[in-house]
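Input: a single structure, listed below in structure tokens.
Only one protein chain is missing; all other protein chains are in place.
Now for subunit A:
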Amino acid sequence: MNFPANLRYTKDHEWIVLNGDIATIGITDFAQSELGDIVYVDIANHQTLPAEAVFGTVEAVKTVSDLFLPVAGTIIEVNAALEKQPELVNTDPYGEGWMIKLKVDNPADVEKLMDAAAYEALVG
């Protein structure tokens, strides 16, 4: 199981990485492995939401799971590649399988989330 050190993590199994005030967000390797084959990612663009709000759903063959926003902000982009290839979330959860770009309200919020070691301890 892979937990890159440059990312921050939530207890709901999302990862987040910040570049200025724009964050990229997806689900972790652990989450995709637990879900199994992902067949649909349903996220609406341009939502402004508080931290821990449901921003979309990810569907595996047998299950539907909510996606929870790691920090408050506004979604400015949804990964269009997932429309045709939702399996990218399985094959490359931290790369091509990213889910959204978020303009974060307060970049300092990201630092308060778990680092890789803390997340690994949670799921290990």
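Observations on the structure shown:
Definition applied: a residue touches a chain if its C-beta (ideal position, glycine included) is under 8 Å from a C-beta of that chain, and two chains touch if they have at least 3 such contacts; residues count from 1.
Assume contacts and distances are computed from a predicted model.
Only one chain is not pictured, and the protein name UniProt records for it, out of "Cytochrome c-type biogenesis protein CcsB", "Aminomethyltransferase", "tRNA threonylcarbamoyladenosine biosynthesis protein TsaB" or "DNA repair protein RecO", is "Aminomethyltransferase". When the whole complex is considered, the residue among A:61, A:76 or A:117 that touches the unshown chain is A:61.
Interface residues of subunit A facing the missing partner chain: 36-37, 39-40, 42, 57, 59-62, 64.
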